[in-house]
Structures are given as structure tokens and as C-alpha cells.
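Just passing along the structure, written as C-alpha cells.
A single protein chain has been omitted from the complex, and every remaining protein chain is retained in its original position.
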Amino acid sequence: MSKSTLSRSKPYAQLAAYLLFCAVILAVPSFVTDAFLLNKFARYLALGLAAAALALSWGYAGILNLGQGVSFGIGAYAIAMHLKLKTSPVHTGSAGLPDFMVWNNLDHLPWFWQPFHSSLFAVAAGILAPVVVALLLGSFMFRARIAGVYVAIITLAMLAVVNLLFIDQQAYTGGFNGITDLAWLEAGSVTFDPYSPAFYYLSAGALSLCLLLGLAFTRSKAGLILQAIRNDADRVRFFGYDVAAYQSLAFAVSAGMAGLAGMLYAMVLEFASPTFMGVPLSLSMVIWAAVGGRGSLLGAAIGAILVNFMQGSLSESFLDTWQLILGGMFILVVVFLPNGLSSLIGILADRLTRPARQTPDTALAALSEAPRAGRTPS
Amino acid sequence: MDIFFGQLFTGLSIASILLLVALGLAIIYGAMGVINLAHGEFVMLGAYGTWFLQSQFGLPLIPCLLLVFFMVAAAGWVVESTVVRFLYHRPLDTILATWGIGIMLQQAVRLSAGAELRYVQTPEFLSGSIDIAGVGIPSYRLFILALTAALLALTWFVIQRTEFGMKLRAVTQNREMASCYGINSARIYSLTFAFGSGLAGLAGALVAPIKSVAPDMGTNFVVDAFMVVVVGGVGSLIGTVVSSGLLGSGTAGIAFLLNDTLAKALVFLAVVVLVRFRPQGLFVDQRRR
Partner (left out) sequence: MTFTRRNFLKSTAVAGVAGSVGFPHIWIKDSGAAWAANGEIKVGVLFSLTGTTAVVEKSMHNATMMAIDEINAAGGINGMKLTAIVEDPASDPATFADKSNKLVLNDKCVSVFGSYTSASRKAVLPVFEKRKNLYWYPTLYEGRECSKNVMYTGAVPNQQQKEFIPWLVKTFGKKFYLIGSNYIYPKEENNVCKILLKELGGEVVGEEYVPLGHSEFGSVLNKFRETKPDVIFSTVVGDSVIALHKQYKAAGFSPDKMPMASLTTSEVEIAAMGGEYAAGHFTSAPYFMGHQSKENEVFVENYRKRFGKESVTHFVSEAAYFQMHLFRKAVEKIGKGDITPIAVRDATAGLEIMAPQGKVKVDGDNLHCYLWPKIGQAQADGQFKVIQQSSDWVKPEPYWAYPGQSCTKDGLKGA
């Protein structure tokens, strides 16, 4: 299939592309000095990471997760809880209760908030909590051989559940208000003001690291098995592999990355909001990944950055028209270029190296997945 | 007692709206295997169509219904023949493409009709309430209930008793075979998609007086409708009816005991568990086995 050939045929070219991208994003602060702009770029990078995480589970393992917001949101809230506790004593006295708890008549800090006084714990929780949730949900689904459309539906429903619970439990989560008034993260002697180059480097560093680790993961044996599962789960099962375990693993790794993205996003916005777990944002992430290329972590990340960058640089008045164009562009990509813009490069490269050969219809042939359970396609 | 009765009616009322919205989706998904995430936007189009006809031409609600059905059905036909048609062999990609269509429809409405909330008036003779067993039952809710039942009967009739329905069932069971027998399956699919979209538009027109009409109103509908269809079982009308009844009364009951937010969360959680253990849904269309 196209993607496996792509990733095996030009391993060095691929690595070079990843390294080049990392070098470019890390070099940005040398050219951009406007703090507001840097903050915006840091935000796009965080969203790029979320899209790359999605590509890992969707493009490589065939798990279309419409509830990416669950992991993203948990990450965001984990770090927000820590940063909120750092500002609390300033505003509500020595007891140090976050303001929304005071309005909701709580008189002491709930036990599960206690450990978030530690920044190390918060950062760990922001990554590991989504991983644990994904492992639980993943084995719950994959042990029953749920696949295809039904994974999409379950993850979408879970997203709705988590979102509603966060809105309802106002005394513990800030409800609809979200968690506002966050302090800046400190690590050692560095303060990560979201409008500083320091924060941008944090964001760019996290994305670079995740992309390279992700690339290594997809090239590992587990990564190859996952791609095989994506193409034909039953055949892999007959070889004796524990398909559910591999799928859960991919789902969990993706969740951890999304959690990290959520943390960065909450810090860059200085806010954690239940809209991070709304249906529109999660589906937008799918769009970004699809536009950039679901079959490539780098492609998905670039897709997210590109779409958001274009959206952010347009004037407010043109935004509605832009969204119309974006919708149309997205449909065109899905219909005619299922592997996203990044597959264009592969197609062009093929054309250049083998000009006489047939057109690469391999990309189009991919991904005719059928829902495994329930009905068989007619 | 009157509380129980009132609560029963609330459940029925929520269920009827769920069914109304899910009916079109159930047909499209059941017959074509297309997950149409633009379904909510067709509901929205129906609501805007009603608002437009009412505010521009002063049409009363009832004649609006018929016009809106055909308007939205036409929109559905266009969407099918320009986009969905190319994706029948890629079910997951239909999710994405139809979401894109949803975005476009939302923006098109936002650009043409404005982003502000719109309100549709309830017809005068349906704005009161009828006293049943000591409980004031809103007449308009009864009207929706009755119309939903009528639409259900109509849909059943179309699928089971008309030539179009027969062809549709044939195409659903085996598209290639049906084509060999001379059935124009592409045309059947277009008409089915248009019919399902028209039903969504009708649902939009009917809920418009009780909800505020906004370009993004469809998102909530589509998620709810999906859960109904999946729980009911693909391709089963009875299943869709039963599952909307279960989800509706479940939501109303839990909302009465706890609150509306938790009710929705718990119902969705139940859906997750159900899909895990019975992905084919409560009712399976036996003829297809």
C-alpha cells in the first residue's frame, strides 16, 4: 500500500524533511521579534502537535479518533489546575482556594486538586492521565474488535460525555467558565511567559521532540505492525499478533501527545476551557490532519499550522468567506487527494524519478476501509 | 400521578424530536452506509427556510413545511451528486467530506442570512395547551408528536410499498446485482439522499418555533441523531423508533432526578457501552444476513 511504500522507500529523505522542519520552527524567533506574533506561532505549533498525534492513531493505525479533545482537554486542565493554584493565594487569601471554588461554596481544596501544587506532578498528569484513559477506552473497544466507523462513534460519544461532565462539575472544574487567571509555568530559573521567546522554544521543542520520537515509533517494529493492522487486521491476527494490544498502544501514544499539546495550548492561551473538549475543535483537528496528510505526522502538523496560520492572518470581515473556502478546499482534498497535501510531494517525486511510468493511483486506492462490525458493505 | 404523566409526556416529546431528526439520517445511513455529518446542517437549512418564508412572505408554518421539504431535498440532491457520490467505497471519508459540506452550508447561511439568532413564531392555534389528566400539555408538542408519527408511517410506506422503495431495498442488499437487473442505482441513491435530507429539513422547520435558529444549531442535532441511529441498528426503522424512545425518555427521566447536563452525559455513556457490546444496534435488519 502506498503509505508503507512511501515510508520505506525514502527513509533518509523523510528524516531530512523532519529535521528541516524542526530547524525551521526553532529558528523562527531569530526572525520574528513581535511578542504577539510569537505567541500566535506557539499556539499554531501546539495545534500542530495535536494534529500530528491524531495522524499517529488515524494514519498509521487506522483508528479514526473523533474525540481527540478528550486527551487534549485533560492535558489542558491538568496544567491549568497547577497554574491556577499558583495564583490562588493572591486573590482569595491564605486559604488558597481557587476563586470558582469559593463561588461554589467549597470550603477546602478537593483531594484530587492537592497534588497539583507540584508542577512536576501536573506535567506528568497532563501526559499520563490521557494515556491511562486511552488505554482503558482502547482496550475496552479493541478487545471487542470494534473498528472503523464504530470507533469514530464511540470516541465522539466519549468526547460529549467528558465535555458535559466538566461543564456540570462546576465546583471542581470551573464549569462553563473554565479555569481562568493562570500563572506562568516556572521550571528552574526560567519563567514561561506565553509572550516570550522562552515559551515559543518550549512549544517548538515539544513539537520537534514528538515528531522525531513519533517518526521513530512508526519506523519501529510496532509501527510496521500497526500499519499492517490498518491494512488488514484479520491477517495480522492470524499471524498471532495481539491486535488489540497494538491498537491500544497507538491510541495511548497518540493520547499522550495530544495531552502535551493540550498543556501547551492552555498555557499559551492562559486558559482552560470546556470548548477544548467541544465537538467542533476535535473535528477541526481531523480536518487539519486530513488536509496536511493523515499518513504523515509531519504532514498533519504542517496542515494544522498552515490552516491556522491562514485563518489567523485574515481580517475578521473576511473570516466567514474564508471558512467557506476552507470547507470547499477540505472537500476537494478528501475526494481527490485522500492522503493530503503531503502526498503531492510523493507523487511529484515519483513523476520526477520515473517520468515514463504510470500515474501513481496507489494513493487513491488506499483507505477503502469497511466497518468491521455490523454490516458488510454492499 | 400528574408528575409521572407530565414526565412521561416530556420524555415522549423529546423522543419525538429525536426521531424526527434521526429519521432522515437513519434512511441515508441504513440504505447507503453514508455517515452524513452535514445532516445537522440540513436541519438548520430547514429552520432557516421556515424563518425566511415566514419573515419575507408571511407564510404560516404549515405551508412552509411542504416547501421546505422540497427545498432541502433539492439541496441534498446537489450534495449527493457533487460530493457524496464519489465516496461510496470510502465510508470513513464520507464522515470528513460531509463535515466539510456542513461547514460550507453553515458559512453560506452566515454570509447570506446573518449570524444573529432568529426566531420563528408558533402558529396561533397551536400556541396554547391542552389539559390532559390535570397536566397542561403544550399543543405544539402534541402537533410535533402527531406529525412525527405521520412521517414515520409515510417513510415506512415509501420504503415498503412503492416501486422506489422496492428498488431502494434491492440496491441496499446488493448494489451490483440490482444494477444487473436494470435498476439505476445511482439514481436511487440520489433520490434516497434527497429524501433523507428533505426529512431533515422538515425536522428543522418543525423545531424552529421551539429553538432559536442559528447557523451552528446543527452540530448538536447531528451528534444526538447519530447516537439514535447507531443504537437502533443500521437499516431498521423500528430500531430507530425504539432507540429514540429510549434515549428520549432516558434523558427526560434522569433530567428530572438529577439535571439536564448529567442526563445527557449518562445517556451518551450508556450509548458507548451499548455500541461496545452490540455494535450492530438493538435491531438488526434480518433480511440482509
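Observations
We call the chains A and B, going by the order they appear; numbering starts again at 1 in every chain.
By definition in this document, a residue touches a chain if its C-beta (ideal position, glycine included) is under 8 Å from a C-beta of that chain, and two chains touch if they have at least 3 such contacts.
Since this is a predicted model, take the numbers as computed values, not measurements.
Of the candidate positions A:48, A:138 or A:178, contact with the hidden chain is made by A:178.
Across the interface with the omitted chain, subunit A contributes residues 29-30, 32-36, 38-39, 87, 92-93, 99-100, 103-105, 167-168, 170, 175-178, 180-182, 186, 189-191, 193, 195-198, 269-271, 273, 275-276, 316. Summarising the interface, subunit B meets the missing chain with residues 2-3, 6-7, 9-10, 13-14, 110, 115-117, 119, 121-122, 127-129, 131, 135-141, 210-212, 214-216, 252, 255-256, 259-261, 263.
We take it that only the chains that are shown with their structure count from here on.
Per-chain Cα centroids separate subunit A from subunit B by 31 Å.
Partner subunit A is touched in their complex by these residues of subunit B: 33, 35, 37, 83, 86-87, 89-93, 95-97, 99-104, 106-108, 110-111, 115, 171-175, 219, 223, 226-227, 230, 234-235, 259, 261-262, 264-265, 268-269, 271-272, 275-277, 279-281, 288. Interface residues of subunit A, counted against subunit B in their complex, comprise 64, 66, 140-141, 144, 146, 148-150, 152-154, 156-158, 160-161, 164-165, 167-168, 279-280, 283, 286-287, 290, 320-321, 323-324, 326-328, 330-331, 334-335, 338, 367-371, 373-375, 377-378.
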